[in-house]
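Yeah, one chain of the complex is gone here, protein chain that is, but the others are all in their spots.
Up next, chain A:
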């Protein structure tokens, strides 16, 4: 599913729309590993350093933690070892 760079709609509370876990007060679990992306249940909005917001409505989103991705903030497997 494509990501839309458009400014997303927000609830008055500031919580992203369509995020039932957040709305119900239940903690959202993210998965981190020493190597590779951070996995977050979608849909997800990511605010970048310049203030722009990108979003993905995939069921899981892989956020790049190695900073090497050419599609940052999304992981594109650039974290892999090279041989």
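What we mean here is this: contacts are C-beta pairs under 8 Å (C-beta built on N, C-alpha and C of every residue); 3 or more make two chains touch, one makes a residue touch a chain; residues count from 1.
In this section, contacts and distances are computed from a predicted model.
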Candidate names "Iron-containing redox enzyme family protein", "Fe-S cluster assembly protein SufD", "histidine kinase" or "Branched-chain amino acid ABC transporter permease LivH"; UniProt protein name, chain not shown: "Iron-containing redox enzyme family protein"
Hidden partner interface residues of chain A, rising order: 1-3, 31, 36-37, 39, 57-62, 70-71, 74-77, 80-83
